[in-house]
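This report concerns only the one structure given below.
Moving on to chain A:
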Amino acid sequence: MDKLFSEVAVLGASGVLLCAILLVWRHHIDGYITAFKWQSNVLAALTAAVAYFGDDRDLYWVAALMVAVKGVAIPRLLTRLAARVGQHRESSPLVSTAASLVICGLLILLAYTAARPLQAMAAAPTHGGIPLAIGLMFVSLFVIVSSKKAISQVIGFLMLENAIALLAVLATYGVPLVVELGVFLDALMGFLVMQIVLYDIHDTFNTLDVDALSRLKH
Partner candidate 1 sequence: MDTLLLWALAGPFAISAALAAAGVGDHRVVGWIGAVGRAIAVAAAAGFWMRAMGGAWPAPDANGLFRVDALSALVAGCVALVGAMSMTLGPGGLWAEGDSPAARRTFQAYGNLFVLAMLLAVTVNNVALMWVAVEATTITSALLVPLHRSKASVEASWKYLLIGSVGIALAFAGTVLAYFDLVTITGQRQAPATWALLMHAAPTLDPGLLRLAFVFLLVGYGTKAGLAPMHTWLPDAHSEAPAPLSAMMSGVLLAVAQYAILRWKAVVDLSPGGAAFTSQVLLAVGLLSVAVGALSLVRQQSYKRLLAYSSVEHSGLVCLGLAFGPAGVFASVLHMMNHALAKSASFLLSGRILSRYGTTDVSGVTGLARTMPATGALFAVGVLALMGLPPFGLFVSEFLLFRAGFLSGHIWETAAALALAGIGFVGLASHAMGMLCGAGPAGVEVGERGRWALTPIVACALALIALGLMLPQFVGSLIGRIVEGMAA
Partner candidate 2 sequence: MFNTLGVVVEIAQALLALAVAPLLVGLIRWVKARLQNRRGAPVWQPYAELRKLFGKDTIVSSNASWIFRAAPFVVFGSTVVVALLVPVFVTPLPFNQVADLFALVYLLLLGTFALALGGLDPGSAFGGMGASREMTIASLSEPAIALAMLSLALGAGSTNLGEIAARTIAHPTDALSPGHILAFAALFIVMLAETGRLPVDNPATHLELTMIHEAMVLEYSGPALALVEWASWLKLTVFLTLAANLFVPWGLATSLAAGAIAMAVAATVAKLVVLAIGLAVFETRVAKLRLFRVPELLAVSFVLGLLAVTSSFSLR
(Lines give C-alpha, C1' and ligand atoms only; values in the text may rest on other atoms or scores of the structure.)
Protein backbone atom coordinates (compact mmCIF):
# COMPACT_ATOMS: atom_id res chain seq x y z
CA MET A 1 0.00 0.00 0.00
CA ASP A 2 2.67 2.47 1.07
CA LYS A 3 4.73 1.57 -1.91
CA LEU A 4 1.88 2.31 -4.22
CA PHE A 5 1.23 5.53 -2.35
CA SER A 6 4.83 6.45 -2.67
CA GLU A 7 4.86 5.76 -6.40
CA VAL A 8 1.71 7.72 -6.92
CA ALA A 9 3.15 10.62 -4.98
CA VAL A 10 6.34 10.72 -7.00
CA LEU A 11 4.42 10.29 -10.19
CA GLY A 12 2.09 13.14 -9.33
CA ALA A 13 4.93 15.38 -8.32
CA SER A 14 6.74 14.57 -11.54
CA GLY A 15 3.61 15.39 -13.47
CA VAL A 16 3.38 18.77 -11.79
CA LEU A 17 7.01 19.49 -12.54
CA LEU A 18 6.61 18.30 -16.11
CA CYS A 19 3.86 20.83 -16.65
CA ALA A 20 6.29 23.52 -15.53
CA ILE A 21 8.93 22.31 -17.97
CA LEU A 22 6.29 22.31 -20.64
CA LEU A 23 5.55 25.92 -19.80
CA VAL A 24 9.17 26.87 -20.14
CA TRP A 25 9.25 25.23 -23.53
CA ARG A 26 6.17 27.07 -24.81
CA HIS A 27 6.17 30.59 -26.27
CA HIS A 28 2.58 31.62 -26.26
CA ILE A 29 0.83 33.07 -23.29
CA ASP A 30 -2.05 30.73 -24.10
CA GLY A 31 0.35 27.85 -23.86
CA TYR A 32 1.47 29.14 -20.49
CA ILE A 33 -2.07 29.29 -19.25
CA THR A 34 -2.83 25.80 -20.46
CA ALA A 35 0.28 24.42 -18.86
CA PHE A 36 -0.61 26.12 -15.61
CA LYS A 37 -4.17 24.84 -15.76
CA TRP A 38 -2.99 21.27 -16.23
CA GLN A 39 -0.45 21.64 -13.56
CA SER A 40 -3.10 22.76 -11.10
CA ASN A 41 -5.33 19.89 -12.08
CA VAL A 42 -2.56 17.34 -11.69
CA LEU A 43 -1.78 18.85 -8.33
CA ALA A 44 -5.42 18.59 -7.33
CA ALA A 45 -5.46 14.96 -8.40
CA LEU A 46 -2.35 14.28 -6.39
CA THR A 47 -3.92 15.98 -3.38
CA ALA A 48 -6.94 13.79 -3.75
CA ALA A 49 -4.69 10.74 -3.99
CA VAL A 50 -2.87 11.76 -0.85
CA ALA A 51 -6.23 12.27 0.81
CA TYR A 52 -7.22 8.81 -0.20
CA PHE A 53 -4.00 7.03 0.78
CA GLY A 54 -3.35 9.16 3.83
CA ASP A 55 -6.93 8.91 4.92
CA ASP A 56 -7.34 12.64 5.42
CA ARG A 57 -10.79 13.94 4.64
CA ASP A 58 -9.86 17.59 4.80
CA LEU A 59 -7.58 17.15 1.84
CA TYR A 60 -10.51 16.31 -0.43
CA TRP A 61 -11.83 19.78 0.21
CA VAL A 62 -8.45 21.19 -0.58
CA ALA A 63 -8.35 19.25 -3.82
CA ALA A 64 -11.76 20.47 -4.77
CA LEU A 65 -10.89 24.05 -3.98
CA MET A 66 -7.76 23.70 -6.00
CA VAL A 67 -9.61 22.57 -9.08
CA ALA A 68 -12.14 25.31 -8.63
CA VAL A 69 -9.74 28.13 -8.01
CA LYS A 70 -6.56 27.23 -9.80
CA GLY A 71 -7.86 24.78 -12.32
CA VAL A 72 -10.87 26.73 -13.50
CA ALA A 73 -11.28 30.26 -12.18
CA ILE A 74 -7.79 31.62 -12.47
CA PRO A 75 -7.05 30.17 -15.93
CA ARG A 76 -10.26 31.70 -17.19
CA LEU A 77 -9.46 35.09 -15.76
CA LEU A 78 -6.00 34.82 -17.24
CA THR A 79 -7.36 33.98 -20.65
CA ARG A 80 -9.68 36.95 -20.49
CA LEU A 81 -6.84 39.16 -19.40
CA ALA A 82 -4.61 37.94 -22.21
CA ALA A 83 -7.37 38.58 -24.69
CA ARG A 84 -8.04 42.06 -23.32
CA VAL A 85 -4.46 43.17 -23.36
CA GLY A 86 -3.71 41.42 -26.60
CA GLN A 87 -0.49 39.88 -25.49
CA HIS A 88 -0.07 36.47 -26.96
CA ARG A 89 3.57 35.93 -27.17
CA GLU A 90 6.40 35.99 -24.75
CA SER A 91 8.48 37.86 -27.27
CA SER A 92 12.20 37.49 -27.13
CA PRO A 93 12.59 36.18 -23.58
CA LEU A 94 15.74 37.09 -21.71
CA VAL A 95 17.09 33.58 -22.08
CA SER A 96 16.67 31.37 -25.14
CA THR A 97 14.38 28.40 -24.77
CA ALA A 98 17.14 25.85 -25.03
CA ALA A 99 19.22 27.58 -22.42
CA SER A 100 16.16 27.95 -20.22
CA LEU A 101 15.56 24.25 -20.32
CA VAL A 102 19.15 23.51 -19.41
CA ILE A 103 19.03 25.98 -16.54
CA CYS A 104 15.82 24.41 -15.29
CA GLY A 105 17.55 21.05 -15.29
CA LEU A 106 20.39 22.46 -13.24
CA LEU A 107 18.00 24.07 -10.80
CA ILE A 108 16.24 20.78 -10.25
CA LEU A 109 19.61 19.22 -9.57
CA LEU A 110 20.31 21.89 -6.99
CA ALA A 111 16.95 21.22 -5.43
CA TYR A 112 17.82 17.57 -5.05
CA THR A 113 21.00 18.53 -3.23
CA ALA A 114 19.30 21.05 -1.06
CA ALA A 115 16.58 18.63 -0.11
CA ARG A 116 19.04 16.14 1.32
CA PRO A 117 18.20 16.85 4.95
CA LEU A 118 14.57 16.36 4.09
CA GLN A 119 15.10 13.02 2.55
CA ALA A 120 17.10 11.93 5.52
CA MET A 121 13.93 12.06 7.54
CA ALA A 122 11.89 10.30 4.91
CA ALA A 123 9.37 8.65 7.12
CA ALA A 124 6.21 9.27 5.17
CA PRO A 125 5.76 7.52 1.82
CA THR A 126 5.26 10.80 -0.02
CA HIS A 127 8.67 12.22 0.75
CA GLY A 128 10.26 11.04 -2.43
CA GLY A 129 8.50 13.89 -4.20
CA ILE A 130 9.76 16.63 -1.98
CA PRO A 131 12.87 17.43 -4.03
CA LEU A 132 10.62 17.71 -7.04
CA ALA A 133 8.52 20.28 -5.23
CA ILE A 134 11.58 22.31 -4.38
CA GLY A 135 12.76 21.92 -7.94
CA LEU A 136 9.44 23.26 -9.11
CA MET A 137 9.94 26.26 -6.87
CA PHE A 138 13.20 27.03 -8.55
CA VAL A 139 11.77 26.55 -12.01
CA SER A 140 8.91 28.91 -11.17
CA LEU A 141 11.34 31.49 -9.84
CA PHE A 142 13.33 31.10 -13.03
CA VAL A 143 10.21 31.72 -15.09
CA ILE A 144 9.59 34.95 -13.18
CA VAL A 145 13.16 36.10 -13.56
CA SER A 146 13.37 35.37 -17.26
CA SER A 147 9.96 36.62 -18.39
CA LYS A 148 9.62 39.92 -20.11
CA LYS A 149 5.87 40.10 -19.82
CA ALA A 150 4.15 40.93 -16.60
CA ILE A 151 1.47 38.36 -17.32
CA SER A 152 3.98 35.54 -17.65
CA GLN A 153 5.47 36.67 -14.36
CA VAL A 154 2.04 36.29 -12.81
CA ILE A 155 1.82 32.79 -14.18
CA GLY A 156 5.28 32.08 -12.83
CA PHE A 157 4.17 33.27 -9.45
CA LEU A 158 1.04 31.12 -9.55
CA MET A 159 3.25 28.20 -10.34
CA LEU A 160 5.40 29.07 -7.35
CA GLU A 161 2.31 28.85 -5.22
CA ASN A 162 1.55 25.48 -6.73
CA ALA A 163 5.06 24.37 -5.88
CA ILE A 164 4.56 25.26 -2.27
CA ALA A 165 1.18 23.62 -2.18
CA LEU A 166 2.84 20.53 -3.62
CA LEU A 167 5.47 20.73 -0.93
CA ALA A 168 2.80 21.01 1.74
CA VAL A 169 0.84 18.10 0.39
CA LEU A 170 3.84 15.84 0.05
CA ALA A 171 5.58 16.80 3.26
CA THR A 172 2.77 17.00 5.73
CA TYR A 173 -0.35 15.95 3.88
CA GLY A 174 -1.30 19.58 3.82
CA VAL A 175 -1.44 22.16 6.51
CA PRO A 176 -4.46 22.40 8.81
CA LEU A 177 -7.66 23.23 6.98
CA VAL A 178 -8.11 26.64 8.52
CA VAL A 179 -4.67 27.60 7.29
CA GLU A 180 -5.38 26.04 3.93
CA LEU A 181 -8.49 28.16 3.60
CA GLY A 182 -6.55 31.26 4.50
CA VAL A 183 -3.91 30.38 1.94
CA PHE A 184 -6.50 29.90 -0.76
CA LEU A 185 -8.16 33.16 0.13
CA ASP A 186 -4.84 34.91 -0.05
CA ALA A 187 -3.99 33.23 -3.34
CA LEU A 188 -7.25 34.24 -4.90
CA MET A 189 -7.19 37.75 -3.54
CA GLY A 190 -3.56 38.05 -4.49
CA PHE A 191 -4.31 37.01 -8.01
CA LEU A 192 -7.22 39.40 -8.25
CA VAL A 193 -5.08 42.27 -7.06
CA MET A 194 -2.39 41.30 -9.52
CA GLN A 195 -4.95 41.28 -12.23
CA ILE A 196 -6.09 44.76 -11.28
CA VAL A 197 -2.55 45.99 -11.32
CA LEU A 198 -1.97 44.32 -14.69
CA TYR A 199 -4.96 46.18 -16.09
CA ASP A 200 -3.57 49.34 -14.53
CA ILE A 201 -0.25 48.72 -16.22
CA HIS A 202 -1.91 48.11 -19.52
CA ASP A 203 -3.98 51.26 -19.14
CA THR A 204 -1.05 53.46 -18.24
CA PHE A 205 1.74 51.95 -20.30
CA ASN A 206 -0.18 50.36 -23.19
CA THR A 207 1.90 47.25 -22.81
CA LEU A 208 2.65 44.53 -20.34
CA ASP A 209 6.29 44.48 -21.25
CA VAL A 210 8.27 44.80 -18.03
CA ASP A 211 11.00 46.68 -19.86
CA ALA A 212 8.63 49.61 -19.85
CA LEU A 213 8.52 49.37 -16.10
CA SER A 214 12.02 50.54 -15.40
CA ARG A 215 11.64 54.22 -14.79
CA LEU A 216 12.18 53.96 -11.06
CA LYS A 217 15.87 53.65 -10.49
CA HIS A 218 18.54 54.20 -7.87
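Convention: contacts are C-beta pairs under 8 Å (C-beta built on N, C-alpha and C of every residue); 3 or more make two chains touch, one makes a residue touch a chain; residues count from 1.
On how the list was made: all candidates are chains of the complex that A comes from, given by their letters.
Just so it is clear, the structure is predicted and the values come from calculations on it, not from any experiment.
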Result, touching chain for chain A in the complex among 1 or 2: 1
Chain A residues touching candidate 1 in their complex are 56, 58, 114, 117-118, 120-121, 123-124, 134, 137, 141, 144, 150, 153-154, 157, 160-161, 163-164, 167-168, 171-173, 175-176, 178-179, 182-183, 185-186, 189-190, 193-194, 196-198, 200-201, 204-205, 213-216, 218
